[in-house]
Each structure stands twice: as structure tokens, then as C-alpha cells.
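Have a look at the structure that comes next, please.
Just one protein chain is left out here, and the rest sit where they should.
The chains carry the letters A, B and C, assigned in the order they are written, with residues numbered from 1 in each.
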Amino acid sequence: MVILLIIFLSIASPYFLTPGNITVVGRQIALALIISTGMTFVILIGGIDLSVGSIVALVSVLTGGAMVSLGLPPVVAVLIALLGGLAVGVVNGVINAYGGLPSFVVTLGMLAAARGVALGITGGSTISGFPEPFLFLGQGSIAGVPVPIWIAAVIAVVAHVVLTRTTYGRHIFFVGSNEEAAVLSGIDVRRIKVSVFVISAGLAAVSGILETSRLSVGQPGAGNGYELLAIGAAVIGGASLFGGVGGVLGTALGTTLLLLIQNALILLGISPYWQQVFSGAIIVGAVALNQWRRRRA
Amino acid sequence: MVILLIIFLSIASPYFLTPGNITVVGRQIALALIISTGMTFVILIGGIDLSVGSIVALVSVLTGGAMVSLGLPPVVAVLIALLGGLAVGVVNGVINAYGGLPSFVVTLGMLAAARGVALGITGGSTISGFPEPFLFLGQGSIAGVPVPIWIAAVIAVVAHVVLTRTTYGRHIFFVGSNEEAAVLSGIDVRRIKVSVFVISAGLAAVSGILETSRLSVGQPGAGNGYELLAIGAAVIGGASLFGGVGGVLGTALGTTLLLLIQNALILLGISPYWQQVFSGAIIVGAVALNQWRRRRA
Amino acid sequence: MADHPVVAMRGIVKTYPGVRALSSVDLSIRSGEVMALVGENGAGKSTLLKILAGAARADEGQILVDGERVAINSPRDAQDAGIAVIYQELNLASHLSVAENVYVGREPRTRLGTVDFGAMRRGSEALLRGLGVSLDSTRLVGDLNIAMRQMVEIAKALLVNARVVVMDEPTSSLTEEEVDALLALVRRLRESGVAVVYVSHRMREIFEIADRITVLRDGAVVGVREADAARPGDIVQMMVGRDLEDLYGVRASNVDEKAVPALEVRGLGCGALLHDVSFSVRPGEIVALSGLIGAGRSHAALAIFGARRRTAGQVLLDGVPRRFRSPKDAMAAGIGLVPEDRKAQGLFLGLPVRENMSSASLASISRLAFVSGRRDRALAGRFAQQLNLRSSALEVGAGTLSGGNQQKVVLARWLARSPRVLILDEPTRGVDVGAKAEIYALIRRIAADGVAVLVISSELTEVLGIADRIVVMREGYGVGELDASDATEKRVMALATGVQDDGTSYLAQNSERS
Partner (left out) sequence: SGPGSGTSAASDAASVAPGKSGGTFVFLPKSLNNPYWVDARKGMEAEAKKLGVKAQFLGPDNDDAAAQVQIFDSVLATNPAGIAISPNDPASVVGDIAKARAAGIPVIAWDGPVPNSQVLGYIGTNNVAAGEQAGEALASAIGNKGKVAVVIGSLTAVNLNQRLEGVKKALAKHPDIKLVATQTSGESVATAQSAAETILQAQPDLSGMIGIGGSDLPGIAGALKSGGKCGSIKAVGFDVVPQGIAGMKGGCVDALISQKPFGMTAQALQILVDLDKGKPGPGKDFNIDTGVVTVTPSTLDEFLKTEH
């Protein structure tokens, strides 16, 4: 499906397959893929994480605050920001697993709270003036390929291997498929639950740091609406919100589809007033086509 | 829980219990409740409707377009807008029930598409200049109570009765609780599915019309983010995203909680930059308290 | 009795991806007869009946009702044709009440057009009473144990005055009492001219109730016999293709009477559900936990396993008191539990059979947290062979297996762990006779290796056939213990019901405990 779209685009727009455009889209896909990979873990256990966008914002201002306002070395600042993101994941996971609140409620609360903290500590203003070495993370390239693409690729491959080849990955599928049976099979379901929220938050934090570096700005308004994009990517890639079904491969295709659509509509010069109509139709059409193909097979 | 909050607020803020404020909050709650009541139907069958906010936008510009731009009589314009909203629901429902696509994907597509249409037909501009009789819907009062509150109350009561006392309502629960069992019991599951999406879209349309009247403006940007509010209200009110559990009563409490928080934080003069932190914490705290109480009972 | 069949199925063919479930099956049922349908696990019984019920679509073939060809494309169509079905995999909505489940799709209305909950409650309770159960019909189905749910499913099918009632293993979770009530009801149905299709793996029931027996094998009919003229041995021979002389095997008593019990339970209590349950299982011993539905046996098993919080008493392993906070702890201490409800508590329905089998022993087939694909497949292959599962079925989703084969998958998961104490809650639920014999042999073998085995079973013959000792529970209390040598059906039932042959209460003298 995504392949079909790519072929179509290569023909329809002369700009699509230029190295420049591929780099541009690739970097966008990379940032989104990091988040949706984390989201896939949460969705696999039948949960949902609405707080990823707010984590991006929090991490963005933490990075800025530590590096620019406090003048800490980039490495330290990045670590602080990462820890901040992970802490949000721990809170989400513990309230969900040990408090027994639905993940939707917990992360909806966190969606507000984390952004509130980001807004509160900055007073709404943005932070810029990052040192050059930090900017390399989001803007630099290694061997001609942008750094975020390298990072996203490594994360996706590791996540795929973890999910398909390790005991931990199996446990995630068990919990998502039948929680009671998982408990009775001796799986520490609560620990698994906490861990997936930490993974999701941690990857959102990584993406937030890369985005901050790419945009050279720490801003409390970052990441708005990313939760819907990430959930959408996973579900379009075949994951079930009821848990137990999904994978990084599908999520990667879903992410690619969503971002290619945006890229394509601009390249094709579609009126911005009507772009959303196309993108909605393409999303539904793509998933329908996929479903139909799978049913025939 | 909500009662606790109300008592607390009455003490903490002298403004809270003034008739003026109650009217204000009441109207806000009414508009949101209409949407979340519809959402409750969809959630009960284990579905989700992300398109409600976009339906509000679409209906808003349809009302404006028909009434102001085309100069049709208010009643006709309102009917056209309602039909537009219902049509969206039919499309959602049919693709979900007969096409077998997950409701998340279908309504995510519709979220984009419906707003796109609203944007496309207005070219982004807003429409004002509504006739006075129409404005009565959103701004007028009957017996001292704002019209939207009357309408929301009627809708909620009817929805409650339908869900708890009619075969249709019980079948909705059955489908949500065990879809396969519902099929095997001879329930026409697909018809039920289509119907809940139509109800959800229809109620979103009603709310959209009321909001248009209340704001005196038809705008393609209306309703942004309402889906999260409505889903949040239902889930906070005890509905399960896995289906089969929930009700209008809980949703009404959830809606009230969410909107009271916003009102309260303003009345209490909390810094707007930190308001979201409080609101996130209150949401999680309220649901936790509820859960804890229910477990002890 | 009419001569022509009420329902006839002709040349039914059904294939699933990779499996030919039915190849040209004929089945005819006359009114006023009980037609038993028997066959091994996966023979195609449920598939055939689902086609009749409109829950699955045949690839080829036709269905005739009263000699007229009808199209049954949905459960509605079947209902309209007067066919009522009790499905093997229970189909109830766990969030709704018993009454609502019984009446779904046929709700009585009040004059206002709303649902008449009172009528539903009265009606469903009356139906259940007819089946010998008293159950508050406002309870949520999700709170019931599986046997009670089975009764609800039966009541639901009996609500309509159907001309054909299809029962797919209605008794798999029931104890003798309920089975007797159900069989009495089936007889009443037969007398009123209803045709009944009855599926069961319990031969005793088949011969008690059936007029004719149709045997299915590998998706084809291998014979139809008049029940009067058939011998159980012949039928079993037709089903599994070989003779089964001794189902339960030989009791090998290598139990060291003086050994410290591997598992000992002292005064176990659990809220209002369990009180003062005590028993012990020595290494190499097979102890059965018997009792009526709701006696609390499953709850006791879960409490021992750390899956339910216990409020009183002690659990000792090898004489040492232990406290398990989760099944994980219990497993680490060497306990295994095959839960009674395979669908809710056992299987990961959407995941491959292979992953289901190794799910409790991943540590032993992985290195550095990586699962070894080779050892994973080897493990699954070994148990597929032992339990007579087609190895081609290992990669399909567990949910697509037949009911009996699903049960084998859950069993395999726990056998693979080789625990020192193994608790089996209804281990042979829905398993065919051939596989049952193999499972019993397997249980004997592991017991011979020194494993302490606790079996919970609702099938009395199974309890008597396999156990060295029988512990009986009633209404949450441990009420007695019998040695295999002097246990009879009567004595077990007397303990379980609290009523002796002469009708006096047993409670007064229940101090038979050793």
C-alpha cells in the first residue's frame, strides 16, 4: 500500500524522489516513528498513551532550560531531559498498573499535567540559543543520512527484535492478549505495564530532544496532537486497541503513510483548504485496501 | 466526587454559587454533555468516534452557509446542517460495520475529512450575521434556564432511558460486551453499529448548532479537540473503551467534572500557566477516589 | 413420530485455511429423537452444528427443513427455522445479568414499550429451576463460574419453543446432579416431539440418552448406529480407530505413606467462599478434589496458587509454610495450575498455539532473554505428539482450534514446566476419549516420577478412576476424605450433597477426616 503510494508519487511529482525531498520526509518520519514505536508497546498491552505529545513539550523545555538557561553541558542537559521524560512514564505506569486506573484516564491527566509543567516553568516563552554540538543531533548527518534517521532506525530495529524475539516481548503479547491468563502463567503483569509506559515516555523524550535540536528551540507548545498521530500510525499499521495485535513493522508503515500524505499533498500543490479531505480519504482508503487484500489472501 | 468538588468550590470561591456563574457553567456543561452522550453510545459498543469535533465544525459552517450566505429560513438551515451531521455518522457507521475497518481509523479519517470540507467550503473564513430567532437557541432562556440546558437535559434523560430500559439499549450493551455472542443471539450487530455512529454524529450536530448560535458565528475551526473531551468525560464517568460498560449518568458526572475544573481554576485565580497541572491532577485524583470508594463498597 | 427428518444436512463441505473441517457430511434428525454426534477432537462436530445454526457458512451442501431447502445465512435464519443452539464455547455477555443473557433478542416488553425486567427475571429463574439450579438472575454473568454459565447458556436455548435443539457439549463443566437434571429435560423435550442433537465426550451420557449415534471422523461420517444395538466399545473404536480397553490405566501405588506431603493445606479460608479446607498431597500421589458446582474447589486451587488472597489457614510445601503473593511466586516454588476456564483464564486466543504452549516455560527455552526459536518449536512439537495434536496446527491462532484441542494446549503449557506440584482443574473438559486415556496415562506417569497431583473434576467416574484419594468439598467447606479403595459414587455424592441415602444430613458425622 505504502509502496503503491510511493510509486504513484514518483510519477505524479518530479520532486518526490529527489535526494533532498527524501531527506526531508525521512527526517520527519524518523521523529514520528520514534514516538509511534513507543506507542506500539503500550497499545500491544491494550493500553493507550495520550501523554506523548506533552512529554515532547516537557522534554523540549527541560532541554532548553538545562542547556541554555542553566548553561549545563549538552550531555548533562540531555540526560536530565531524558530522565524527566522517563519519570513521567513511571508515574503513568505506576498509577495504571498499581492504582488500577484506565490508561486513558491516567494519560489524559498527564497530557494536561505535563504540558502544564512545561508551560509553567517557561511562562509560555520559548528558549533558543542552543550550542552548536547539540544542534548536530537534529540537524546533522552521518554518511549523508540525517542523524534522526539513524537513531529512529536503530530504535525501530531494536524494538522489533525485542517484541518478536525476547521473552519480554512475548510477555507483552501475552498481557495484551489475555491479562488473566498472563497472571496465571506467572507473568508479573504490573511490571510489564509499568515498563511499556516507561518505554513509550522514554521514546517520546528521545523524539522531543531530537525535535528541539532540529528546530533549535525549546517550546512548551511542542508536540501538540502527536498522540493522535502516533496512535493513528500504530492502528493504521494493523495494531488493535484491544491489545495483543500489532508490531513495529506495521507501525513504521503507518507512520510513513501518514507523513507521506502530508508531503505529497504539498508537493502536488493541492489547495491547503482541501488537503485534509484528501488525507482523510487516503487514510481510510489505504486501510480498507490493506484489509481487503489480507482477506483475499 | 463531583459533589465534593462543588462543596469545596462553594466555600473556596464566593463567585462559584452566584446565579450568573451557575448559568455560565451550566451552559458549558450542556453543550459538552450533548456530545459526550452520543460518544457514550459509541464507546458502549467498544468503538470510538474521533470525528465529533469536526462534525461540530462542519455543522457550524453549514448552518452559517445556509442561513446567512444563502439566506434560507433558520428552520430549514438547521435541518440541512443536522442532515449533514447525520450523513457523516452514516458514512462512519457503514464503513465501520460493513467495511470492517476499526472505528478509530474510520473516524480518524473523518476527523480530517469533515474539517477539510468545512475549511474548503468557507475558504477559512467565518460566517456571522445570524438572524435573532436563531440566536435564541444558544443564548436565550426559558423559565430562567438557558435553552441549551433544557435541550441537553432532555437528550440525556432520553438517552438514559433508551440505554437502560429499551431492547435497543440492552442490545448495545450486549454488542459491546461480546460481539460474537450478540451475532449468535440473532442481534443485527451491523445495524446497531451504524446506529450508534449516527446517534453520536447527530448529537454532535445538535451541539454544533447550539454552539454556533451561542457564539453567533459559523466557523470551520470550531470543535477542535472536542473528541478528547467527550471520550474523556465518558471514561472518567466509568465507561470502558473495551465496550459493554458505561452509562449516561457517569458521562454526565464526567462532563461536569471536566468543565467545573476549568471554571474553578479561573474563579480561584490560579495562574493560567499552571492550571493544566491542577486539572490533570484533579482528573486522575477524582477517578482514583471513585475507584477506591467503589472497591471498598 | 414423523418419518421424514425435520432437519437434513446434505453434502456439507467446509474448509478453513489449511484445514478441511468437513468433507461432504450428511446428517438427518427426526422429530422426537435424540441424535448423538460423537467424534474425536477436531472431527468437525462443532463446525457442522455451527453451519446448521447459521454461525458459519458452508462452502458446499444444503440444509433441508421439513424436506424443503432453506438458506441459513445467519443465526436469525436458524432461529426462524426453529433451531435453537447451545454453543460449545459459551456465548454470553459477561457485563449483563443472567436474565438479560437468557432473553437477549426476545425481551418481553411492558405496555410502555420498555423492557420488562420483572418478567425476564421470573422467566429465567423458572427456566433455571427446571434445570435444577437456583440462581439469582440479576447477577452478572461475568461473576459466575463456568458451570453456572453453562446452565445460563442452556436456559437461553430452551427459552424458545424450538423444534430442533442443538447441544454442543452442554455438560462439559457440569457435575452428575446437573447432568441428570439436563438429561431429564432432554427426555421431556423428546417426548414433546422436539428433535435434539447432542454432542458429548462422556460415553455414559450418550448411551443414556441417545436414540441414534452418528460418528464423525476427520470431517466425514463414518457411521450411524441405533443406540440400542451399539456397544460403547464399537463406537469408541469407530471414533478413534483403535480399542480402548482401560481408560484410566493401572493404579501404580508407589506413594510413600510416610513421606512429607509435597503440598499441604491447613484450614484454608478465603472470605465467604472458603472455610477450613484441609488436605495434603504426597509426592507421587494423585488426589482428587470433588464436590458440586460452586463447592469452592476452583477457588481453593486459585488460593493455593497465589491467584486469590487467602484470609485464613496455611499452605505448606514439603512441610514448610509458604506465602505466595502471586502465581509467579507459586510457580517459582514448583506449583503448576491448569485453570478450569480455558478461554478466560488459559488461552491467548489470538496468538499461535506454539507460543501458548511455551508461555509458562520461556525461561527454559531462552538464553539472555532471547527466545530460542528452535527450542520453542521442539517443545511444542513434543507435546503436540504426546497429546495427539496435529503439528500443522502449531502456528495457527489458538482460537481456531476445536474446543478439546484447546484444552490440550493449556495442559501442554503446564506439563512443559514439569512442576513438583501440579493442580489440574477440569483437565479433560471437552477432550475426546482417546485423548483422555492419553492424558490419564500422562498424569500417572508424572505422578510416578514423584510429582504431587491434585485433580479437580466434575466427572465422578474420572475422579474414581484416577485418584488415590478423594477430598470432598461442599459450600466452601472441606467435608470429608475417602480412600480410593473404599470410595464409591454413592459415598462421594453423599458427602458432596450432605444428604445420605436415608436422607439424613451428613454434616453431623463428617469427621471422617484423616
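The definition used in the following text is that a contact is a pair of C-beta atoms (placed from the backbone, for glycine too) under 8 Å apart; a residue touches a chain by one contact, two chains touch by 3 or more.
Values in this document were obtained by computation on a predicted structure and should not be read as measured data.
Touched by the hidden chain within the whole complex are the displayed chains A, B.
Of the listed positions B:V24, B:L70, B:V157 or B:L289, the one in contact with the omitted chain in the full complex is B:V24.
Contact with the omitted chain, checked across A:Y15, A:W150, A:Y168 or A:F242, is made by A:Y15. What chain B contributes to its contact with the hidden chain is residues 15-16, 18, 20-21, 24-25, 27-28, 119, 124-126, 128-129, 139, 211, 214-217, 219-225, 262-263, 266-267, 269, 272-273, 276.
Where chain A meets the chain that is not shown, the touching residues are 13, 15, 18, 20-21, 24-25, 28, 31, 115, 119, 123-129, 139, 211, 214-217, 219-225, 262-263, 266-267, 269, 272-273.
In the analysis below, only the chains that are shown with their structure count from here on.
Across the complex, chain C is touched by residues 161, 165-167, 170-171, 173-174, 176-178, 180-188, 244-245 of chain B. By the touch criterion stated above, chain B contacts chain A in their complex at residues 46, 48, 50, 95, 99-102, 104-106, 108-117, 119-120, 123-124, 228, 231-232, 235-236, 240-242, 271, 273-281, 283-284, 287-288, 291. Of all residues in chain C, only 305, 307, 326-328, 330-332, 337, 339, 344-351, 355, 359-360, 362-363, 366, 369-371, 413 touch chain A in the complex they form.
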